[in-house]
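Excluded from the complex is one protein chain; the other protein chains are retained at their positions.
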Amino acid sequence: MSSGPGDGPRDGSATRLSGTVLEVRDLSVEYVMERGTVLAVDRVSFDLAAGEFLGIVGESGCGKSTLLFAVAQLLVPPAEITGGSVTFKGRNMVGLTDTELSSVRWKDLSVVMQSAMNALNPVKAIQAQFADAMRAHGVTSKTEIADRSAEVLKMVGIDPVHLKSYPHQLSGGMRQRSMIAMALLFTPDLVIMDEPTSALDVVAQRSLMVQIKELQERLGFAIIFVTHDMSLVSHFSDRLIVMYAGEVAEAGATRQVFDSPQHPYSIGLLEAFPSIRGPRVPLTGIPGSPPDLARIPPGCRFAPRCPKVMSRCTEAPPELYPVDGTLVRCFLHDGEGAGHG
Amino acid sequence: MATVQTPPGPGEAGGGTETAQAEALAPVASAGQPTGLPLGGGGGITGARSLRRMGRAITSNRKATVGTALLVLFILVGLFPGVIAHDNPQAEIYPRSLSPSTQHWLGTTSFGQDIFAQVVWGTRPVLLIAFGVGLLATVVAMMIGVAAAYLGGGWDGTLNVITDVLLVIPLFPLLIIIGSYLHGAGTAVMIAVIAATSWSYTARQLRAQALSLRNRDFLNAAKVRGERPLYIICMEIIPTMTSLLVAAFLTNALYAVLFSSSLQFIGLGDPNVTSWGTMLYWAENNEAFQTGLPLWIIVPGLCIVALGAGFALLNYAFDEIGNPALRPVRSMRRARVQRAR
Partner (left out) sequence: MRFVLRRTGFFLLTLWVALTLNFVLPRLMPGNPALAIIGKFKGGISPQAVKVLEAQFGVGTHQNVLAQYFSYLGNTATFKFGVSLTTQPGASVGRIVLDAVPWTLGLVGVTTVLAFILGTGIGILAAWRRGGALDGLMPPIFVIMTVIPYFWIGLVLILVFGVKLKLLPYFFTYNFSMTPGFNLAFIGNVAEHAILPAFTLLITTIGIWILTMRNTMITTLAEDYVRMARAKGLPGHRIMLDYAARNAILPNLTGFAMSLGFVVGGAILIEEVFNYQGVGYLLLQAVGNDDYPLMQALFLLITVAVLLAILISDVATAILDPRTRGAG
């Protein structure tokens, strides 16, 4: 059988698809409300190569989840994409209707949400929810559906007998894994994950992350992983984007961003995570709070809280400047230009 | 929901997870509140602050404005009927069954009474009952609901059963039976009887909200300070529930208007009082339609609808204010955004 869900090499070769699988250019998202317009995402751009693991981190309200849903074309009013493009496998998805998107959805691009308790339909058994997705994409044979459902559950380490269970009958970790299994039904090229581990305890978090990483290496899909927990994702991601107030603050290879952050915000974030080893240092946080996105200040958005603020930081907003292979939105680095991104 | 004549759902409404929307809208309303205005930051929100917020909310929502305007109109008419209508409503001194004219704006009844005067003077008894029952029923509902939530355990169970039983027994037939035993008793008795049978619906709502407050930090702080339960209930919990209490008052007042008019229509009201319901009773018994006096029936009925609408619109507006998702949305613009960048 040459066509069926989830076809693709399972022999460990990490790239079925080579090249760039996703190009986001100047994506902007606004929330249109009575009290004004809130610019939640401001001209964000990035590329994603096939099989790459991209982590997007930032504090609550920075726009990372909005960005995620915008990429997946899952925004609901009052949120709207107001600019930019999202080119997935060569096709711009912005502006397409749900019907036009349905051929791509789940087969090539799937989504994992934060809380499986809320993301799974409470009145349908797991099996039925898997079947829904498969039937929507032309798989009608009952045996095929049953086989594939069992297969994906085994992939995440769940006994297929739980297919008959309802979401509320499973434990939190199992629910989360079933959601991931569901996302892999067609072995998509890109899986978008919105804080899938935040609802779990620390031990379950790590085990789930390991499993995700292992699945990724085996099946070769790209991941965009949104979280507020920078230290967690940095163990697994290839590249890291740090977001602040709707903009990209810093972007680059994980090791580089994590080991030597350049943006004062990233530095502050990392210093806020105490290390379990190493010398005891006083815990420093970042004073203040993020700006109100309905009234964005002129100049750099981080300026009010920045320990290294200069006078010109409040006059004009900084662009992204390349620094040793990472991009940093900070005037401290606009004079240095060595190397390309 | 605190909507008109709406039966309560099975307890609290479930809120979603922190969606991307919630991220961006954090300073605004809180999702997941069953009804009433958002609670804001928890402990310490005094009654005065809630009221001020309510005032602002009312002026901005059209339904609330219309509802308030209607209520104010009727209250004014009820307080100063003599200013508008100069005739004695009960005096049977005019020619019978007259059509509307400049002397009798709505004509006269088949007993020779001025209909317009009756409508105007009939406002006061209706308002008395509405506010009387509204207050009484809300107080009872508050005491029972909050006590059940706060005391918990066996008390909660018992009070719950009582509330549920009363909720299920058909109230109107019960009122009819009690009314027939108490034939011709006065307005005060009617207020007491209606209040005694209709508190259960709002008691459930108040209990639900009190439950959600029970473990909030400001209450634990009060307990640790050594305050007695009665103090905590009166000075900490109840002021926080101001908006829901107002909603409960409106609901109970609305029920009172409808119930009492219906009872009066059947003939179980106080025969000495001219109110809209009793007008309808006499009108129907004298075949107003067939004898060409349609206004005798139409106008009092319209007043009931208008007064009821005042309460109901205000109540519904509170629902919308508390749950922004229910507000009317602007038409969705298909995202044909291709601004060249």
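Just so it is clear, A and B label the chains in written order, and each chain counts residues from 1 on its own.
Everything below uses one rule, namely that a residue touches a chain if its C-beta (ideal position, glycine included) is under 8 Å from a C-beta of that chain, and two chains touch if they have at least 3 such contacts.
A quick note: this is a predicted structure, and the numbers were derived from the prediction, not measured.
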Contacting the left-out chain: of B:209, B:261 or B:278, that is B:261
For chain B, which residues reach the chain that was dropped from this view?
-> 1, 3-10, 13-14, 16-17, 19, 63, 66, 161, 164-165, 167-174, 176-183, 254, 258, 261-262, 265-268, 280, 284, 289-290, 294, 297-298, 301, 304-305, 308-309, 311-313, 316, 319, 323, 325-326, 328-332
In the complete complex, which positions of chain A touch the hidden chain?
-> 69, 72, 74, 76-77, 98-99, 101-107, 110-111, 113-115, 118-125, 132-133, 136-137, 165-166, 168-169
